[in-house]
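Okay, here's the structure, questions in a sec.
One chain of protein is taken out of this complex; the other chains stay put.
Entry: chain A
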Amino acid sequence: MAEDEVDRWVQSACVLCSNGCACDIAVKDGRMVGVRGRAGDRINHGRLGPKGLYASWQWSDQDRLTRPLVRQNGTLVEASWDAAMDRIVAESKRRQPLQHGFYTSGQLFLEEYYTLAVIGKAGLGTPHMDGNTRLCTATAAASLKETFGSDGQPGSYNDIEACDALFLFGHNMAATQTVLWSRVLDRIEGADTPAVVAVDPRMTAVAETAVRTGGVHLRPLPGTNQALMNGLIHELIAHDWIDRAWVDEHTLGYDDLAQTVEPYTPVKVAEICEVPAPDLRRAAEIFGTSERVLSTVLQGFYQSHQATAASCQVNNLHLLRGMIGKPGCGVLQMNGQPTAENTRECGADGDLPGFRNWANPDHIDELAQLWNVDRQVIPHWAPPTHAMQLWRYVEQGSIDFLWISATNPAVSLPALGRIREILGKQELFLVVQDGFFTETAAYADVVLPAALWGEKQGTFTNASRTVHLSEQAVAPPGEARSDLEIFLDYAERMDFRDRDGHRLIGWKTPEGAFDAWKECSRGRPCDYSGLTYDALRGESGIPWPCTADQPEGTDRLYADAVFPTDPAVCEDFGHDLTTGGSTTPEKYKAQQPGGKAFLKAADFRPPPETTSAEFPLIGTTGRSPYHFHTRTKTGRSPRLRRAEPRMWVELSEQDAAELQVAAGETVVVESARGRVEAECRVGTLRPGVLFLPFHFGYWDNADGPPTAANEVTITEWDPVSKQPLFKVAAVRVRKVKR
């Protein structure tokens, strides 16, 4: 369709990864018909990637859910909203708060998360609320809390243009955030190319770029990141590539860190990680001798063994060199899903809203006052329930009311055989709220049809704190309603009241929810108080903190090297990185952190699952640049379907030769949990490791062989962030004879 045929353009940003590229939606005759990038935006400067271009709207009128469904005599039948919501409320009312669990998403808008968080924390009073973001962004948040005292992305994307070395730790940026990667490519192909170091067991486009431009590609054995990181820090210290004066002034824990990394000589690390010692030395030298280093971290660290410990070591590298808060010197602890950042801020991931500390009574009082509820209602007596524990409680039956919104655990959680059994439990009352009839919806007692992107209004925040407004472009299909409307309807029917008998939730619109959130965030590190919908209707998105004094927002945190570690401010008192044991408030205060950052240390320990004679290979999972999550949207875009039509398994050349399989042949991958059958690709992975993309579930493949990568993954998680380990499953492979 030509540009002048479009009726109108509606401002938005893409929700198909955490980059949040600003765009306009083209509307013709009440339908979405295209998108264009917004040139004036600080994030994407007008660019869009394949998912944004080809999957942001094409799904919009394909097999959507248009009416609520309610299970009657074993089958789901269409029902009115009243009937569906009355059923939910009746089930909810006959249960205690602790029997309720909410499992949400990284795809909703800020206004929806905040409303859900208030329902859970001040209405019902249940600590059991988490989401799919536990699988994606939990370690980013945890490592920032451990090091800096609070969540909040330190760096800015503008550091890409200013750095002279770029380290990507377990981050295949070329597949995960294609537009961000094109910003990097601008630098690579430009005049003064930064040195690139990639840490990844696969030869990804990122790794190839590192090699091609004279950087380093480190390929540690999956599960050994912590040893590698200790080795890099060991080298920094051994060569005195550290800014000792800065470290003394702005950090705590140097001696313990130095002592912990002492044994991690390049030779020892080379042995544990199976990387050449000279490569490790060279990478450390680049970090130690460059002037402005930018590091990014993603799932290769977050979904692997010792996730939080290893991610904290990236922070440590920067602190040791005093490289934080200055142009070109930054850490980007990334996330995968588009609105994952907002679950962290609003507390729909179990944390408390506004990065408040559940172990700080003053923070609980602030929330009690804000919501005008008794502080005892707010679940703060123990750490919030993380997703894996939440599912365990459902398995044991102590949670028997589970409300899933905008995510698809029947494909995305580890060890799917177990998850299907849990979802199928007779005693469980299951609500699924989504735009499509997903694999998970098939298990529901009530299915609620939700409006999606472009069909509702709201804001969301990208991986570098930049907030965008997404306007409603078209009406939702049939009777579908926005997630916000659904949550508000539930709150209304449950009749949640504050201490004075007034409605607990006073807002009715997205903007009303946004205003309430602004108040909640005021004075906290994620301060939105200076933002308005109107301001967000300008040229570009705006990065928080944004206050009345600083209406243009904040590009980079910690320019003054004062970190939010003061006990009255911090979001968390921290943990032992090895066990996850919580530091007590007394112990935390005794360290007198007062604005200094923590250099947290941990020894390497072997991963929970290692290879054996029966399962001799390590299976690791990841993404395709052409699909998002479980393909509910991208799988309905013809172009992206053509680009990546079906499941595959990538084997190293050596392993493929040994197994006598050629590219295109079918293989079966098996672990102690399950099996996957798919076409084989031969790639340049490190031998002994195979790769499984995680997008391919069953909604368009009901009768085929098993294809979901999570059939084989394990039920294990990081002790601090509780993020599951998707990267280390012991597997075996065999060729399927046809």
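In the analysis below, contacts are C-beta pairs under 8 Å (C-beta built on N, C-alpha and C of every residue); 3 or more make two chains touch, one makes a residue touch a chain; residues count from 1.
We take it that contacts and distances are computed from a predicted model.
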Chain left out of the displayed complex - its UniProt protein name, from "Nitrite reductase/ring-hydroxylating ferredoxin subunit", "Ferritin-like metal-binding protein YciE", "NADH-quinone oxidoreductase subunit F" or "ABC transporter": "Ferritin-like metal-binding protein YciE"
Listed residues A:S80, A:T579 or A:Q592, member touching the removed chain: A:T579
Residue among A:S18, A:Q99, A:Q226 or A:S540 that touches the chain left out of view: A:Q99
Which residue of A:V77, A:A382 or A:A590 touches the chain not shown here: A:A382
Interface with the undisplayed chain - residues on chain A: 96, 98-99, 127, 381-383, 385, 388-389, 392-393, 395-399, 575-576, 578-584, 605, 608, 715-717, 719
